[in-house]
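Note that this complex is displayed minus one protein chain, with the remaining chains in position.
So, subunit A:
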Amino acid sequence: MYRIVKKESLNPTVTLMEVEAPLIAKKAEPGQFIILRVDSNGERIPLTIADFNRATGTVTIIYQIVGATTQALDHLKEGENIQDFAGPLGRPTETEDFKKVAVVGGGVGCAIAYPVAKKLYEQGCEVHSITGFRNKELVILEEEFKKVSNKLVLMTDDGSYGTKGLVTDALKTLIESGEKYDAVITIGPLIMMKFVCALTKEYQIKTLASMNPIMIDGTGMCGGCRLSVGGKTKFACVDGPDFDGHEIDFDEALTRSSIYKPFERRAHEEVCHLYEMEVK
């Protein structure tokens, strides 16, 4: 059992949790993830390690409430326990040789992008962060990003905060204005990453995309997390989650991410209903 030592709502659908997991905190590197199970009948879901504290032995996760499991997780309070919490899984994001990097995050993907930006910044790399949200209400981690970026451009789809437009608009503007990046690291919805990668391909800038396919074990046993990279089948949980953005078959990944849609909608409804009854 893994105790929740802190819980904080970042926006109406995104929550931060700090969880006691000393073994994971000791090993974690930016770009890695954990797999958790809320209770003994629950699903295994992957969440990125948004931050870690080796001294206190805690790991931070930031999750968006999208379906049954993230809802059940959000139902837990400070001091309560998560049944299973395994990691750190996946390979850390490659951050070694870069001098200047653009980190492009979308929505809750910013939670995954943040520790990467932080590590790059701490290594002395020049970091330009671009974060995008649908509207002002959904903005997360603004202060945190400011602290680890030489430049931060915050975008909203509707212009209710920051600059109006998409992250690709901001990235294009920066590149066109003469910024030379060793790499672009992008994390967010598949469709956003697809367009970021299409853009950087035009300018031939090395791009890493952090993929989040459906996973079960996360240890390289089931093959559920597979995707096509450069025409080869790769397993995101052991070979990734970061891949060369110009080699990823995003269209296939988009189709695959919808496999369980019909099931998830049902699970969501059932859980909502249950919670409603509890409230009553």
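As a working rule, contacts are C-beta pairs under 8 Å (C-beta built on N, C-alpha and C of every residue); 3 or more make two chains touch, one makes a residue touch a chain; residues count from 1.
Going forward, contacts and distances are computed from a predicted model.
Matching "Oxidoreductase", "Glutamate synthase (NADPH), homotetrameric", "SoxAX cytochrome complex subunit A" or "Phosphate transport system permease protein PstA" against the UniProt entry of the left-out chain gives the name "Oxidoreductase".
Touch with the chain that is not drawn comes from one residue among A:Met192, A:Leu227 or A:Ile248, which is A:Leu227. In the full complex, subunit A touches the hidden chain at residues 23-24, 27, 37, 41-44, 68-69, 83-89, 216-217, 219-224, 226-228, 233, 235, 238, 252, 255-256, 258-260, 263-264, 267.
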